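Excluded from the complex is one protein chain; the other protein chains are retained at their positions.
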Amino acid sequence: MDMEYLRKLLQDVKNGSISVEGALGDLKKLPFEDLGFAKVDHHRNIRNGYPEVIYSEGKTVEQVQEIVKKLIERNNNIMATRADYKIYEGIKEIINDTVYYEKARIAVVKKREVLKSKKIVAVVSAGTSDIPVAEEAAITCDVMGNTVERVYDVGVAGIHRLFAKSETIMKANVLIVVAGMEGALASVVSGLVDKPVIAVPTSVGYGASFGGLSALLTMLNSCATGIGVVNIDNGFGAGCLASMINRE
Amino acid sequence: MDMEYLRKLLQDVKNGSISVEGALGDLKKLPFEDLGFAKVDHHRNIRNGYPEVIYSEGKTVEQVQEIVKKLIERNNNIMATRADYKIYEGIKEIINDTVYYEKARIAVVKKREVLKSKKIVAVVSAGTSDIPVAEEAAITCDVMGNTVERVYDVGVAGIHRLFAKSETIMKANVLIVVAGMEGALASVVSGLVDKPVIAVPTSVGYGASFGGLSALLTMLNSCATGIGVVNIDNGFGAGCLASMINRE
Amino acid sequence: MDMEYLRKLLQDVKNGSISVEGALGDLKKLPFEDLGFAKVDHHRNIRNGYPEVIYSEGKTVEQVQEIVKKLIERNNNIMATRADYKIYEGIKEIINDTVYYEKARIAVVKKREVLKSKKIVAVVSAGTSDIPVAEEAAITCDVMGNTVERVYDVGVAGIHRLFAKSETIMKANVLIVVAGMEGALASVVSGLVDKPVIAVPTSVGYGASFGGLSALLTMLNSCATGIGVVNIDNGFGAGCLASMINRE
Amino acid sequence: MDMEYLRKLLQDVKNGSISVEGALGDLKKLPFEDLGFAKVDHHRNIRNGYPEVIYSEGKTVEQVQEIVKKLIERNNNIMATRADYKIYEGIKEIINDTVYYEKARIAVVKKREVLKSKKIVAVVSAGTSDIPVAEEAAITCDVMGNTVERVYDVGVAGIHRLFAKSETIMKANVLIVVAGMEGALASVVSGLVDKPVIAVPTSVGYGASFGGLSALLTMLNSCATGIGVVNIDNGFGAGCLASMINRE
Amino acid sequence: MDMEYLRKLLQDVKNGSISVEGALGDLKKLPFEDLGFAKVDHHRNIRNGYPEVIYSEGKTVEQVQEIVKKLIERNNNIMATRADYKIYEGIKEIINDTVYYEKARIAVVKKREVLKSKKIVAVVSAGTSDIPVAEEAAITCDVMGNTVERVYDVGVAGIHRLFAKSETIMKANVLIVVAGMEGALASVVSGLVDKPVIAVPTSVGYGASFGGLSALLTMLNSCATGIGVVNIDNGFGAGCLASMINRE
Amino acid sequence: MDMEYLRKLLQDVKNGSISVEGALGDLKKLPFEDLGFAKVDHHRNIRNGYPEVIYSEGKTVEQVQEIVKKLIERNNNIMATRADYKIYEGIKEIINDTVYYEKARIAVVKKREVLKSKKIVAVVSAGTSDIPVAEEAAITCDVMGNTVERVYDVGVAGIHRLFAKSETIMKANVLIVVAGMEGALASVVSGLVDKPVIAVPTSVGYGASFGGLSALLTMLNSCATGIGVVNIDNGFGAGCLASMINRE
Amino acid sequence: MDMEYLRKLLQDVKNGSISVEGALGDLKKLPFEDLGFAKVDHHRNIRNGYPEVIYSEGKTVEQVQEIVKKLIERNNNIMATRADYKIYEGIKEIINDTVYYEKARIAVVKKREVLKSKKIVAVVSAGTSDIPVAEEAAITCDVMGNTVERVYDVGVAGIHRLFAKSETIMKANVLIVVAGMEGALASVVSGLVDKPVIAVPTSVGYGASFGGLSALLTMLNSCATGIGVVNIDNGFGAGCLASMINRE
Partner (left out) sequence: MDMEYLRKLLQDVKNGSISVEGALGDLKKLPFEDLGFAKVDHHRNIRNGYPEVIYSEGKTVEQVQEIVKKLIERNNNIMATRADYKIYEGIKEIINDTVYYEKARIAVVKKREVLKSKKIVAVVSAGTSDIPVAEEAAITCDVMGNTVERVYDVGVAGIHRLFAKSETIMKANVLIVVAGMEGALASVVSGLVDKPVIAVPTSVGYGASFGGLSALLTMLNSCATGIGVVNIDNGFGAGCLASMINRE
């Protein structure tokens, strides 16, 4: 409930400028979104410096531009995910200082500074082909104010490469593990650390990887504890969850 | 690497009581588990007051008893999950002050006090049949030192019941959402809060729920951000992940 | 919002027995379920003479009895679905004039008369093994105040049997078609009539019926228009939907 | 049976201009479709002002044109679904006053006025990408003579947006809920209203949405009562079913 | 249409004992099942000496007995499939000379002799565990009047055993191939002969046989031509199809 | 075994121009394909006038041409399935009197006349989009010497259209039923006739048709007896099986 | 071809006691299994000291006894897999010195000594519940004459336990890796060694392990090279394959 509106209404009741029945009618018509409960949604981005997010896949450059124009009025940071170069150029036309992260397929418009947390999110990934998803997670974390460390190309079939990075892994506060094909990396990493692991299966692979199903099932069935799984290729979702965990 | 062992070895090298080649041979034979890297695993339970865990399903009372006897020497707390009454009685025979949480199917042996965090884990569940999994999560959180608040029976088909509990939901630091059938509760809850949500699909349902697949897919596909999913019916895993996030 | 409560509050504001700020605080604490919006749920059963429903599967006789004791206070009709004979006896212990529909596995406690609609719901089913699900749908419709006509044993492999019942089928206002195995009956029936058809796949079958998946897919893919599908074996859900459509 | 034909035949028998055996022969040759039973199909469109429908997907412009030419003789309204702009132009070549609904991918030829029902069909949809399917449903309802209200962009992850539209939702006679990804919207909407809900899963999503399977399963498993599900992306089917329910 | 009824009606029209309009009304009410078209179903069993069939699975002894009592009036042969020993005993109580084929789980009541075709149906099966399904097919063929030759235990992993039976295989007119697990036998057999092969996948196997899915897919994907596949474990269906092909 | 070769060998043994051991060695080296058992394969095409078949999908025009050149030496008829226009032109370059069946995507080279059977194969299909598969079956039957009758566009949702063709259906000796989406047509047709039905699921459809899986499962689960199912879209396979059944 | 038989035949031809045509007839009737080609099968067990194998699952004690009686005549070793204690007792009744391996569910009758290879097969397994399958593999290897080393309880979530056994793993010639749930162990092990790895997924797990599907897909998708996968729970098959690789 919009406090000011309500206070005004009650004062009107008090001073008789509206009848009790009239006020009742007004209260009944109050749209739900004006209840304090839901307000959180509107303000939390601003409080936390979080960006507004546009999922660009399947949208035309024009559609994205239209959304950007609306969002920009709120003066928040904006992040367009799954954005190809044309989407980036389209946004840049509107706001010149847009930054494009090509590997992550993310375009970012920075309108205000986000406080950087010193707690580290480590983004660990298995193969070269998993990097776009890993980068989507990493850039998301970065834009949301986290310190990010990347540990790439450390698949379980050459596990010494992972162990060579143990120091980085051990000092992270949250870990995002990105892996396609057999997806076993999440279990191994989670077995090494004492911190929450967010597992991102990727659609990388062929044949019986069934578009990421194999990695997804592996991650869900991990016997390591402390793993939460997000959708296949959902680097952005992993970045958000990591940010929430990493906050303050 | 066991520091004392290594220090002794190096001192032996220094004072000549072992040759360089002999020391080299000894170093080469050092089993991996003695490296400092992996030590974490052995000591983290103790540091954090975490329990040792026995997954009882598919084990006989005798097998569980045998494991309990071994674990008890380390003087840690012990938690047997998926434990029916007979498993509980079996453990009780060995250690009298075992506590049984029937709904959660968990038996707990408490050897040392765990520091209670004041940060709240809210366990939210949809239907009555989801309660065993929700309780598994709740008791796991409790044994691992979290303050737990339960918000049960708040399925999305009667969403006002969920909103009636908004205060509890809003003050939680981490939320575990347990739901079978359509599993939509995780999305709705995650849309209301600004905190990490751990979603636990349950195998509750029939027909096209396909043993929890329906709820699992729903949760993985949530358009709300900040959701990590664990395996179907894995209340324990959700509890562990919540504890890790909630710690310190 | 409970009108009486609100009216009283506003009058208190008006006559100064509560301050504007005090009223604001009270309004803020109003639980969501007291908002008029959600009230529908509490009263619609009574308005429509609809029963309270208990899904008995997986519940003990004691649990069902406990629920019945609570529900009976509201003086509504009660319907326990998926109820075996023991569940029925358990309810009967509490309320003597409970009626048991064995084939439908439904026990009904009738506390008030439901107005009977003259519009017909036809329940059409394919094989003998589909009858429990068909009866669940039929009794649900009956208890909810519909006139029900049963057209059983009219599978598509002997389609003349279906056509022999064309008169009954043609005069129905809503049709529930229950079929397992190939589930083709829904398409054929829907092609004959000009009315909404609710299709219920059943888990009847073996091998490549995959627990009802075959019938479910068939029904979803029907090239006939005007078919809505419910979950496998969900006779109750079909009955509810038919009742909603058939009402007034 | 064509009554006029039959009456003539019987009169011929009566006045002896055909023998009994000759009439028997004629009757035997009567094609099935001339039996009164099946006539419904031929005349119901006209009675109800329903359009003839062409499913354009996979058809060439030429094929659609050919069908349109045939249908136009019956002087009915014509509706081409899944029609891209070229299909529309192809139809327009034949009948100039064809209207194209781009978002809905529907082209409509209106030859006669359809009586508008005052009962409302509300079309509720979750995300922007679900709009083509929602529009297919909405335009179908519109063409079939329903009053349509659109409630778009009200996904469950920001549930206050849905509640802000509660008034529209509450006054609908039938609701079509269109949602991809987790598909949870149908349950939430159905829990708020007392009216039939037609749920349309969409193929919107990626990864574990498996082309709409996730949303489909969610909708089938809804614990809300009063939901009938149609095929993935089948906005047209939902519109037809809603029209049937909404009629008279 | 019952010719006698129609002739009478037309004569009544002719001689004026019924008006044209009265006759029209009568014609309109003619139930579909009285059309000559559907009559086939009622008489074909008798014409061909085919048995009436009861699918016993999921039926109580009492239910089967009740059906037998009804069927016996038509004086046809009766065959109860998926019949355990108790079902057999139940039938025997009613008709003493019932024969039980234990391996095939079929009970047969023979009321009339069936003409034996000299054309051979060969029933070929892979493993010992496939024999119940193979026998169901074989006995079905036998009861329906075919000469049956059994070629059992000739799995593709020891293909010389199959070739040792080549003479029998080569002289068959139709072949039924029954195989679980990898189901490859159908392809091999079909590659050897020039006759129709009916492939029956069985649910024999474990792990990735997924209840017969593996064998089913193998058979559907056979690169040999001339194979028709029936449902998993559907020996009866294979027997029927073979009989139809083998007839006259 | 090539009789002439063997006879010669034995005569050589007899007249001493080869030793017993030498003959033994020769016999051992006899390739399997020279055994009489396998000869069937080489000669059956010629005996029956059957065509040699090339599956063109995934082959280049050059590859098909190369195969055609080889096959043509045997002077058999040749049939290229899944052949687009370019494939046809490629074959025509080599043999001028090649005929192209566009709808069936089949090119035929006729080198010798095939005896036409008078027994009818009816090819029944549901929707317009199923016609390519139906035509593949029909042309295959035709080329293999069967009399083919087409009954197209008779889906179960407008079942009177099927019944209008009952005469054609009733006189067929074998029926091929081609249907996508719900695939229910096979059951209905099989329930009307007393003849073998070959069911061909097609990949026509969208959403929950899952590329033909829906129709496939429907057909496998048919409660009508006498149905054999082939792979999705396998019109050629259905035609072969029908020809085998229909022969002599 | 039985050489003696053939030699005799040729000599008969040579000395005229059989005509060329008579010999031709005899040759034609030679059953396939008498050809040298297939003889391998009959003799290879004996040559290699391999056991005859009975798959006991789904067989009665009597059936197993009957098979044992037959096999024993060949004087080979016998191995009954998936044998419970009753099966063992049944075999023991016939041959007293039968040995039972309870964990492996294997009963062995040793009639002749098998030469022991010194090359090591290492059987590596993840969890306690995987041990029955691991033991089935280990005992199979043992009975087939391999030196077996067991490395149990070394799941990837506590990878230091695996590394502690690196010496054993490094010296194996073939490795069998048995793992359920996420099945990641095969990749890790294969990444460490330079030898063939046979991966055995187990059905151990719950929820999204889908009866072993998760582990199976993981293993098939491994990015480590040198892994061959067998069916879920197929310890016996893995043992056989390892033996073949390890031989000589």
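Labels A, B, C, D, E, F and G are assigned to the chains in the order they are written; within every chain, residues are numbered from 1.
The rule we apply is simple: contacts are C-beta pairs under 8 Å (C-beta built on N, C-alpha and C of every residue); 3 or more make two chains touch, one makes a residue touch a chain.
Bear in mind that the values here come from a model prediction, so they are computed numbers and not experimental data.
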(request) Please work out which displayed chains the absent chain touches and list them by label. (result) A, B, E, F, G
(request) Based on the whole complex, identify which of F:57, F:102 or F:167 touches the chain you can't see. (result) F:57
(request) Could you tell which one of G:91, G:157 or G:192 touches the chain left off the display? (result) G:192
(message) Even though one chain is hidden, which residues of chain E still touch it in the full complex?
(response) 126-127, 155-159, 181-184, 187-188, 190-192, 205, 207-210, 213-215, 217-225
(request) Name every residue on chain G in touch with the hidden partner chain. (result) 37-38, 40-41, 44, 48, 53, 163, 166, 170, 191-196, 198, 216, 220-221, 225-232, 236-237, 240-241, 244-245
(request) Write the list of chain A residues that the hidden chain touches. (result) 128-129, 158-161, 163-164, 166, 204, 206-209
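Keep in mind that, in the parts below, only the chains that are shown with their structure count from here on.
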(message) Averaging over Cα atoms per chain, report the distance between chain A and chain B in Å.
(response) 25
(request) Return the distance between the CA-based centres of chain A and chain C, expressed in whole Å. (result) 40
(request) Pull out every residue in chain G that's touching 2 or more other chains. (result) 32, 37, 158-159, 207-209, 213
(request) Mind listing each pair of touching chains for me? (result) A-B, A-C, A-D, A-G, B-C, B-D, B-G, C-D, C-E, C-F, D-E, D-F, E-F, E-G, F-G
